[in-house]
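All protein chains but one are shown in place.
Letters A, B and C mark the chains in the order given here, with residues in each chain numbered from 1 onward.
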Amino acid sequence: MRWCAILLPAMLYAAVAAAEVPVPSPPRGDGAQCVEPTEVMRRDHMKFLMHQRDETMHRGIRTTKHSLVECLSCHTRKDDEGRFVSINAPGEFCQECHAYSGVTMDCFGCHATTPRQPTSRSAQSLGRLLSDTSFRLHIQP
Amino acid sequence: MSVLSVIYALIFYAATLIMVAGLAVKIWQYARTPAPLKIPTTPAPTTAAGVGARMFREVVFFESLFKGSKWSWLFGWLFHFGLLVVLVRHLRYFTEPLWWISALVQDIGVYMGFAMLLGLAGLLVRRSVVDRLRYISAPSDYLMLGLLIAIGGSGLLMKYVTRTDIVAVKAFFLGLMRFDWQPLPTDAMLLIHLTLVAALMIIFPFSKLLHAPGLFFSPTRNQADDPREHRHVAPWAAKLDATRAPGN
Amino acid sequence: MPATKRGTQINENRRRWLGGAGAAATVLTLAPGVRLLDLALARSEEEPVSERVRWGMLVDSTKCAQGCTDCVDACSDEHGLTGMGRPQTDAQYIRKLDLKDKTTGKAYSLPLMCQHCETPPCVDVCPTGASFRRADGIVLVDKHICIGCRYCMMACPYKARSFVHEDLTSQVPETPRGKGTVESCNFCVHRVDRDREPACVEACAQAGHNALVFGDLNDADGALARKLEELPSRQIREDLGLNTGVRYHGV
Partner (left out) sequence: MEHDTAMTSVRYQTLDGQSVGYWALLALLALLVAVGYAAAHYMEVQGHHVTGMTNQIVWGTPHVFAVFLIVAASGILNVASLSSVFGKYDYKPLARLSALLSMSLLVGGLIVLVLDLGRPDRLIVAMTYYNFKSIFAWNIFLYIGFLLVVAVYLWMMFEPRMNRYSKPAGFTAFIWRFVLTTGTGSIFGFLVARQAYDAAIMAPLFIIMSLSFGTAIFLLVLLASFDWSGRPVGDDILRRLKNLLGIFVAAVLYMTMVYHLTNLYATEHHAVERFLLVDGGVYTLVFWLLQILAGGVVPLVLLFAPQFGQSRASLVTAAVLVIVGGLAQIYVIIIGAQAFPLMMFPGMEVSSTFYDGVVNEYAPSVPEILLGLGGIALSLLVAVVAMRVLPFLPERAGKPTPVSAAEPTPAEAAG
């Protein structure tokens, strides 16, 4: 009798709760392969970003393998009007998993959330465009 | 689905069942245990509302422990408060979408993890250094402290050293709750952490950790000091009472 | 991808782009003589900045046109500094100063920005080390560890720093900047690391003033050292002995 009292609600719960498990599905990046295996990136992407951040900030090393700008260039999507969507917008690459796991990102208070929007550039800033990594990637065939 | 995932799924079903059922049995037992006399520790409140307030202070601030031993109170409260916040933080693995309270404590929760360990360390030192405490300490007392320290330690190690795929961990637990099993990442530290937690859940209904529900059934705390205002009749005594002649 | 191969690729892209757009003006500023470092000194991407180089600048006030704000505009554009219409709290990395000698009445015009001191007071006072001086002399704020205490702003004799007073959304990829942190002129470090000049210098040259000369103070044969040899120059608040990286001529 006692056990029924416990098992009955459990079985009822099972009947109600049995459903698809929500799992985040971040959009795929542009390239064929990320700079590290996916299994590694899922665990340690922040370690790479932190390392790269200190190398770049303090030692002026601007290699692109683990740079946030490079992440953006692969993982930002464009909307119907051809403009980039912020990578931390709901459903976009970064936000999808971070919202799921309750992790707040402290990157995008400061860092740009899209590559340079090509349409917003004036002719004056051609020089800057030329050196812009993300721009370079997007004009590649 | 790996064998490991299946094993852990079964372990957690078993652990949950044992903990819930065990607690239910214990609470049922506590609730039926007679309290034939009014024995609140005085000074005690004389009204039900007063008892509620006293119980609140007892549960939230550990009032009687504070009056009894300042050091145990300090470390004990530090541990319990830390544990509370850490548990709320861990709700993120079981709720989708995230509950606001869990989102709120995400940042502070990490530091509370350290506070929890500090409190446990204090309690352990106290138990092993103070003579009269060491004398009354049984192996199970150390086991509980050790288990909690190992759980906290492995959790923090996962946060700072060997990380795991927490998105997959969440999917695993949501899967358990929805009977739609998902694979569990096979990181050693995660498996250690989860094994210890399952062990704690299984031990819980057989251990001194029962003070958590037990506190609410403690007659020295949950009774109003009103024997002059109301005659106290325990439920089992009421039957006897009814057979007695009125006016007697 | 190996650095050399990647480098070639960039150049190919640049060439392709320039060919299409015909933007000759930008190429002019990269003409011979303006190149920042000799090939011998240029570092590869993996190599950290070193003390062999000390970046500096000479401001020739005699060539700086009163009322011209090309350097300021270029800076705003380069770093994505969009004003909020609140001049007291809007960030300025570089500003134009109008000076008038009280005795002679002679007027001067010059740009003022972070002076990239050799011994910067902002670096001394910063509690977390967010304010730091790179090996090559560029003074920066590591906004990752800046807590926004503003002690550096109290300590800077040039009022070169700004505090970000509000949420921003208009950042450019090269200059991350955000609410609650302090920022200042960084000599366009992202450009310097890619062997290019700061935006203000480029703009000044484009406008034909050539009042700003950027270069390596340690390179005796470099453009900056030669210019410093040729023109008398001074440091602002020389009395503090900060050995600034920015020098001024004609004031």
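Methods note: a residue touches a chain if its C-beta (ideal position, glycine included) is under 8 Å from a C-beta of that chain, and two chains touch if they have at least 3 such contacts.
Because the structure is predicted, anything quoted here is derived from the model rather than measured.
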{"item": "Contacting the left-out chain in the complete assembly, out of C:R43, C:K63 or C:R95", "value": "C:R95"}
{"item": "Contacting the left-out chain in the complete assembly, out of C:S162, C:N186 or C:S233", "value": "C:S162"}
{"item": "Contact residue for the chain not shown (choose from C:G56, C:P121 or C:P176)", "value": "C:P121"}
{"item": "From C:V182, C:V201 or C:A225, residue that would touch the chain that is not displayed", "value": "C:V182"}
{"item": "Positions on chain C where the hidden chain makes contact", "value": "84, 86-92, 95-103, 108, 112, 121, 123-130, 145-151, 153-159, 161-167, 179-182, 236-237, 240, 251"}
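The definition used in the following text is that only the chains that are shown with their structure count from here on.
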{"item": "Touch-based graph of the chains, sorted into line, ring, star, complete or other", "value": "line"}
{"item": "Centre-to-centre distance between chain B and chain A (centres being mean Cα positions), rounded to whole Å", "value": "38"}
{"item": "Between chain B and chain C, centroid-to-centroid distance (C-alpha), Å", "value": "59"}
{"item": "Distance between chain centroids, defined by C-alpha means - chain A, chain C (Å)", "value": "32"}
{"item": "Footprint of chain A on chain B - complex, ascending", "value": "20-21, 24-25, 28, 92, 96-98, 102-103, 106-107, 163-168, 170-171, 174-175, 177-180, 182, 187"}
{"item": "Chain C contact footprint on chain A (complex, rising order)", "value": "53, 55, 57-63, 69, 72, 109-112, 115-116, 123-134, 136, 139-140"}
{"item": "Chain C residues within the chain A interface of the complex", "value": "10, 13-14, 16-18, 21, 23, 25-26, 29, 45-49, 77-78, 132, 134-136, 140, 142-144, 167-168, 171-174, 176-181, 189-191, 193-194, 196, 199, 202"}
